[in-house]
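For this depiction, one protein chain was excluded, whereas all remaining protein chains were kept in their positions.
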Amino acid sequence: MREEGDGMTARPINPGAETHIGVRHAVPHIGAITLRDYCGTDAAISRAARVSYGRENADRGADADAKLIGFLVRHGHTSPLEMAELVFQVEAPIFVARQWLRHRTASVNERSLRYTEPTADAEIMPAAGLGDLCADPDPGASKQGRGGPVPVAGFARVMVRDAFHRTAHAYRGLRERGVSREQARSVLPLATMTAFVWKVDLHNLLHFLRLRCAPDAQRETRLLAEQVAAVVADAFPLTWSAWTEHVRDAPHLSASAWRALAGCLDPDALAGALGALPERERRETMSLITAAWAAKGGA
Amino acid sequence: MREEGDGMTARPINPGAETHIGVRHAVPHIGAITLRDYCGTDAAISRAARVSYGRENADRGADADAKLIGFLVRHGHTSPLEMAELVFQVEAPIFVARQWLRHRTASVNERSLRYTEPTADAEIMPAAGLGDLCADPDPGASKQGRGGPVPVAGFARVMVRDAFHRTAHAYRGLRERGVSREQARSVLPLATMTAFVWKVDLHNLLHFLRLRCAPDAQRETRLLAEQVAAVVADAFPLTWSAWTEHVRDAPHLSASAWRALAGCLDPDALAGALGALPERERRETMSLITAAWAAKGGA
Amino acid sequence: MREEGDGMTARPINPGAETHIGVRHAVPHIGAITLRDYCGTDAAISRAARVSYGRENADRGADADAKLIGFLVRHGHTSPLEMAELVFQVEAPIFVARQWLRHRTASVNERSLRYTEPTADAEIMPAAGLGDLCADPDPGASKQGRGGPVPVAGFARVMVRDAFHRTAHAYRGLRERGVSREQARSVLPLATMTAFVWKVDLHNLLHFLRLRCAPDAQRETRLLAEQVAAVVADAFPLTWSAWTEHVRDAPHLSASAWRALAGCLDPDALAGALGALPERERRETMSLITAAWAAKGGA
Partner (left out) sequence: MREEGDGMTARPINPGAETHIGVRHAVPHIGAITLRDYCGTDAAISRAARVSYGRENADRGADADAKLIGFLVRHGHTSPLEMAELVFQVEAPIFVARQWLRHRTASVNERSLRYTEPTADAEIMPAAGLGDLCADPDPGASKQGRGGPVPVAGFARVMVRDAFHRTAHAYRGLRERGVSREQARSVLPLATMTAFVWKVDLHNLLHFLRLRCAPDAQRETRLLAEQVAAVVADAFPLTWSAWTEHVRDAPHLSASAWRALAGCLDPDALAGALGALPERERRETMSLITAAWAAKGGA
């Protein structure tokens, strides 16, 4: 049975996704992601949404699709986004995989240290170089690793490398004495590399990206998530554009903050400022403003 | 085994929820909801969130809980909200149940027309009075039932009642001729009453309420959902308050709309206007504003 | 963007699934299913399972895949089966769709009677012919529709047709008087046709088939589910074969029944009888027998 390589299919084809199939996107010292399979396209998402209206067979063109997808994403009607699916191979240290797999709405098959064992230093000690170590920007705060790379004295690296060597030594010692892999693994560090197949629909993938590409996400996870994001941006350009506009880059304002800000808006400037928005969104935004003014006035 | 009525428990107790246990909240001509069981409180949600920080045993008091829950809801850290669970008995017509059960992250046991049959006109024709019929506000648009109650000529009610009578007649005729319940039910109208146990965690329940209490939700579903909302507001006052402030009543602005609006803000008025916000939210809101100004200036 | 028709892809290709893409499999008087898209193959399932062992790149051939998939299905290691996904268009009456969509682990977009309205008698009254009506085999029991088709007097059909005509009449009457679609639909019968896109992974699809192809499933749902089953059997022959052998056609015996039966086994006949089983399964089956004998002897 033919499995890999170019072949004919009767399925919808996603040109942006096709260019990534089988291409390994690596992040030095951390890991890599590779798109293995997918189903769905921006057009398929639009078509699924049009089923609600009984118009799934209408061919509306990319402009109508863009408008519809913008509407879906803006109003949180995300079920059509579940109609696209992506399958990635992910290589990452265990402490990154732990965060990744906390996202429950995905299918996963992961390498097990019950059935395999790290054979090379490269696997036991992937982070021996440790990439870029980041200092706490504010050691007293709970915020993590956002200070950007800072020089860590060579002595620290030596300590880490030494700890990893002892760890590898202990692992092998236990194995040689007949201790099972599943128990011996307990001495391995959280930096040990793992690999997993990760199959996820586009709605849940975008939720993952919102959390894991955020500035306060762990740096190692974020760098891999950004590789995933680049694939998504190529494969689903209309959905990506709607999502960055209406979710990723949208401001989170509370009801109180919004009422306060609405009171600072210059009414005379609004018409001009909002003129560039799509008609429907302009109307909805004006409604929000007048509602806030009314609430304010009433208060 | 003792099952109902007041008894002693070592579990956390939710005073607001207790007052609703076993109380049937009915909506005339549509249905009813009854809280049967629950677990969790606002304090339990806070405690679950503090597990991340290894401080789950600290007793911080309601003020600290309110602040923490506000932070969780504002930043979309919703997993602690899954720690509360509610079990409702719901009675509703099938066309409402269809929307309700489209929400997949819940546990459900529903009455089956394979095993029961409507025995009284009240069950086959619950909507014979049909409650308030709502005209299309704009017959050409896809918007539904938002015109508020309007008089529907008595003749229309007569037609509906007649259709229901024929339907009931056909159902009984098929049953008398030995046709199975599961097939005979196909003639029953979507207005036929059903009942189900619905167990859902608070995170998914709030998502349900956001969609089903919205102004554009189906009126019949919305009226029942508002009864559910009233129970939630009593049982989880801190979470409810955070959710209305940061989700339900928060404005949905796109990145473009926000940049446009930021340009209309009067800088001199801001400090005063935002002064009433909690310190951390005030700071984050100012960051959003200056980022929008910078993006604007850079463009 | 190219969407339909044959094209080149770098993805794994499933020859059995390809032959079904876009082919509408209809069941007269009930509905139809059409495969729209898929990802995955038997080989991809095996490969995902081999990730656990770090051997996902080994090409083992169909025999090794069959053996591995048999092992996975027999031992309930179902996560690799989630790696295949199928997207169907389903057309069915609402009472069938209600059962279908009770399966929660799937993605769905369904036609809405809030946005569309049945325009032809064929849509309002799909079951006017009512296909084959089935009598209760045992009118006193709760078992349903298993008596096979039986003649239902023409008079019953006339009643049903009359009820549907009145229903359609009432629906149109309400609409003409300006009642919204979402309210007017409440008079429509459960036999009204609906349509939905249904995306589901192979593990959850097989669970659906186990329940909905069972002899006690509702006849109308079963006939459509059997069309889905035929597609799955063509697309995933190894998984299908393992599943029928180890799940669908496997006996459900309790621990007590098994101990009782083991006591009735003729020890001399066993070796010959089990000789045809695969070596590993033969060994595991013998272990079950000797364990039951030991439990029996011990009691």
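Chains: A, B and C, in written order; residue numbering restarts at 1 for each.
Keep this in mind: a residue touches a chain if its C-beta (ideal position, glycine included) is under 8 Å from a C-beta of that chain, and two chains touch if they have at least 3 such contacts.
Predicted model only: the values in this text are computed from it and were never measured.
Annotation: of B:26, B:62, B:158 or B:214, B:62 touches the absent chain (contact as defined above). Across the entire complex, the residue among B:51, B:64, B:276 or B:294 in touch with the chain not shown is B:51.
Against the chain not shown here, chain B presents residues 1-13, 15, 18, 21-22, 37-44, 48-49, 51-54, 56, 62, 79-80, 82-83, 85, 87, 89, 107-112, 115-116, 195-197, 199, 201. Take chain A: the residues that touch the chain left off the picture are 93-95, 98, 101-102, 104-105, 108, 110, 113-115, 127, 130, 133-136, 139, 142, 144-145, 147, 150, 152-153, 155-156, 159-160, 162-164, 166-167, 169-170, 173-174, 177-183, 185-192, 218-220.
Residues touching the missing chain, restricted to chain C, are 53, 74-76, 142, 210-211, 244-246, 248-258, 260-261, 263-266, 269-270, 273-274, 276-277, 281, 285, 288-289, 292 (touch as defined at the top).
Please note the rule applied: only the chains that are shown with their structure count from here on.
Looking at which positions face the partner, chain A and chain B present mostly the same ones, since more than half of the interface numbers are shared. Spacing of chain A relative to chain C, judged by their CA centroids, is 33 angstrom.
Work out the mean CA point of chain A and of chain B, and you get 29 Å between them.
Among the residues of chain A, those touching two or more other chains are numbered 53.
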